[in-house]
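One protein chain omitted, others in place.
Coming up: chain A.
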Amino acid sequence: MSAFIRYLRSFWRHLNGDATYERYLRHWHERHAEQLQPLSRKAFFAAETQRKWNGVKRCC
């Protein structure tokens, strides 16, 4: 049961965007650990917001 709740929580966090930074960190450690430092939480979100709104994201 608790595994299911954990799953739901993680699903919800992915859906609303709260989990984006953790996902980025995981990806960074897997792929880019040779670089100096991952982006800070703040810098990551600043860049992410900029990137996200660089195209058609919302419809009529």
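The working rule: a contact is a pair of C-beta atoms (placed from the backbone, for glycine too) under 8 Å apart; a residue touches a chain by one contact, two chains touch by 3 or more; residues count from 1.
In the analysis below, contacts and distances are computed from a predicted model.
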| item | value |
| --- | --- |
| Absent chain [UniProt protein name; select from "RNA polymerase sigma-70 factor (ECF subfamily)", "Carbon starvation protein A", "3-oxoacyl-[acyl-carrier-protein] synthase II" or "Cytochrome P450"] | "Carbon starvation protein A" |
| Interface with the undisplayed chain - residues on chain A | 11, 13-18, 20-21, 23-24, 27-28, 31, 41-42, 44-46, 48-60 |
